[in-house]
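Note that one protein chain is taken out, while the other chains of the complex remain in position.
Naming follows writing order (A and B), and every chain is counted from residue 1.
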Amino acid sequence: MKRFLVSLIGIVMSLPVLAAGGGDTVIRQAEWSFSGPFGHFDKASMQRGFQVYREVCAGCHSLKYIAFRNLADLGYSEAEIKAIAAEYDVEDGPNDEGEMFTRPGIPADRMPSPYANDNAARAANNGAYPPDLSLIFKARPNGADYLYSLLTSYGDAPAGKDVPEGMYYNAAYSGHLIAMPQPLYGEDVSYADGADDSIDGHAKDLVNFLAWTAEPFLETRKRTGVAVLTFLILLVGVSYGAMKFIWSDVKKA
Amino acid sequence: MESKEFKNPVVSWIDHRLPIFSFLNHEANEYPTPKNLNYFWNFGSLAGIALVIMIVTGITLAMSYTAHTDYAFDSVERIMRDVNHGWLIRYIHMNGASFFFIVVFIHIFRGLYYGSYKAPRELLWMLGVLILLLMMATAFMGYVLPWGQMSFWGATVITNLFSAIPLVGENIVIWLWGGFSVDNPTLNRFFALHYLLPFVIVGVVVLHLVALHRFGSNNPLGIDTRGPQDTLPFHPYYTIKDFFGLSVFLTFFAAAVFFVPNMMGHPDNYIPANALQTPAHIVPEWYFLPFYAILRAVPDKLGGVLAMFGAIAVLFVLPWLDRSPIRSARFRPIFKIFFWLLFIDCLVLGYIGAMPAEGIYVLIGRLATVWYFAHFLIILPVLSVIETPRPLPQSISQPIFSAAGGGLAGAMSAPKEKVE
Partner (left out) sequence: MAKSKSKTSEMETSQGKSRRDFIVVASYAMGAVGAGAFAWPLIDQMNPAADTLALASIEVDISKIAEGQSITLKWRGKPVFIRHRTADEIRQAQDVDIDGLRHPEGDEIRAQKPEYLVVLGVCTHLGCVPLGQKVGEVRGEYDGWFCPCHGSHYDASGRIRKGPAPTNLEVPPYAFLSDNVIRIG
């Protein structure tokens, strides 16, 4: 009867994975500092990823669940965050005259979206909606490797594959035809710290950044998890001992 | 109920007027419990604790959740990002649903294996099936609340099931929705009901416990207790055993919450609901997959819906389908084989539920569905007539075997239960 429990849990746990199989897409794997039970974020890489986001992605993609104050997680100081926030125009209001107005951003503001609303975003992109990137990492199966592959798998379509106007060939995308033009070419964002600015480096930095935007509490979660599991495993041992002691006189009988 | 003398004068004073302490002493302290229960009897109390965990995390989540289509998704993200420990509470609630179902499924299969549904525990069993139904309704509505893509399309598909009802189906669906599609009124009422139903479950759990304590727990031998030599007081023996079981359960639970919190969820639910675009693969939560497979196995809309609800309905009448007087599968060699076949069948149904309804999966799904119903409607009634059970021991504490069922007295080969 014990294998009953083990097999049930095993099968149950593997179901969503079974369900999430992809077609003939090519997913490349990379090492990520945030994976594993002791995973942590690479702050320097996240700052570079933020730079890539601002210079490349932000033209079309919003990041609406991130407030400027959250950037403290990337290692920015309060003054730096204020300065970054002030570079953005934020709509506020209505004022005493009933008008909406723009003002420089403050740390409490969330990142402004590039478009006024979803329809404006669609209209500006041939009907294809550029999704908000805050949660994109969690909204795709195997988010890290998938986004990394997507960003680096643009190329010429193989012979026989017809690529319509306004679509692009991407080996990692389901169906291989994506409406987003190739965003990264390498060297298009210049890093102040001299890090790898190839397309590969850009993509990895961006994934590190987007892993954080999706789950800013990841480090806290894993750190708490290690402490909680340590406590619970100890409790399993102690309560097992207590149970054996209490039941000892029953066994003799 | 006998009232007990308490040393503490305050307790004694209260108990004389309001005998709650006598009640607790009787039902949770002295309560005689078979001494041979194995670890599969831990899952009842685990289910109770899982329910409590779901209720306290649910109430705290409700303090920051907004049941409005414009704000639901954002308010969940605010819980995850800004509310103190919000991510923890939400991940506990999210994974708690899955773990609650794991515990309850094991609890149900334990009941099936050891014949816990048989006289005099038929009502106990039926109340349990009712709890399962309520849990499914609660879980379904809870999954809608984050208002992601899977929430929206899950709600759309499941509510559309009711349109299969002849004549009034369409009207019922519009009534459920409060409109002409799943929209804000739907979300609002689902939130109201999702908050209400757990307390209804608590009520049914209380009845489940009252029914349980009427005759006490069944046990791995499936024979009645014959006196104090067969039982132990619940406290401290089963309190500590349940506590140990709880600590093991929480270890698995915490591992999921802290290290793979989204494993049992679907990535699409991190995309806000969009009424104009259906995700490529709509898959219900894993605990609905076997039922989903049964639904799809029948090529007729109404038939599928009836089959799905029939899969639960058949459990309600199980005590009258399996007429064998022997409870435990330990003494029913053929039943035991069929039990495991049913178990595998349920896993197959779960797997098929996760697969696209095409090709070989359709055929396997149909066969598994037929087997599921055949098990309850044909195999069990037939087995109760033709099966020759093994000899039963005379009592839990005495490994002496009486002539039971077919009248064989093969005491030598009978299994001896180790008390743990």
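Please note the rule applied: contacts are C-beta pairs under 8 Å (C-beta built on N, C-alpha and C of every residue); 3 or more make two chains touch, one makes a residue touch a chain.
These numbers were taken from a predicted model, which means no experiment stands behind them.
When the full complex is examined, the chain removed from view is found to touch A, B. Interface note for the absent chain: among B:G86, B:G128 or B:G142, the touching residue is B:G86.
Per the touch definition above, the residue from A:A67, A:V90 or A:L210 contacting the chain not shown is A:A67.
The set of chain B residues touching the chain not shown comprises 4-7, 56-57, 60, 63-64, 78, 81-86, 88-89, 236, 240, 243, 247, 250. If you put the missing chain back, the residues of chain A touching it would be 67, 69, 106-108, 231-232, 234-235, 238-239, 241-242, 245-246.
Throughout what follows, only the chains that are shown with their structure count from here on.
Separation between the centroids of chain A and chain B, computed from CA atoms only, is 35 Å. Chain A makes touch with chain B in their complex at residues 1-2, 4-5, 7-9, 11-13, 15-20, 37, 65, 70, 131, 134-135, 138-141, 143, 174, 214-217, 220-222, 224-226, 228-229, 232-233, 235-236, 239-240, 242-243, 246-247, 250-251. Taken in their complex, chain B has these residues touching chain A: 35, 38-40, 74, 77, 80-81, 87-88, 91, 98, 102, 105-106, 109, 113, 232, 236-237, 240-241, 243-244, 247-248, 250-252, 254-255, 257-259, 261-268, 270-271, 280-281, 283, 286, 289, 343, 347, 350-351, 354-355, 419-420.
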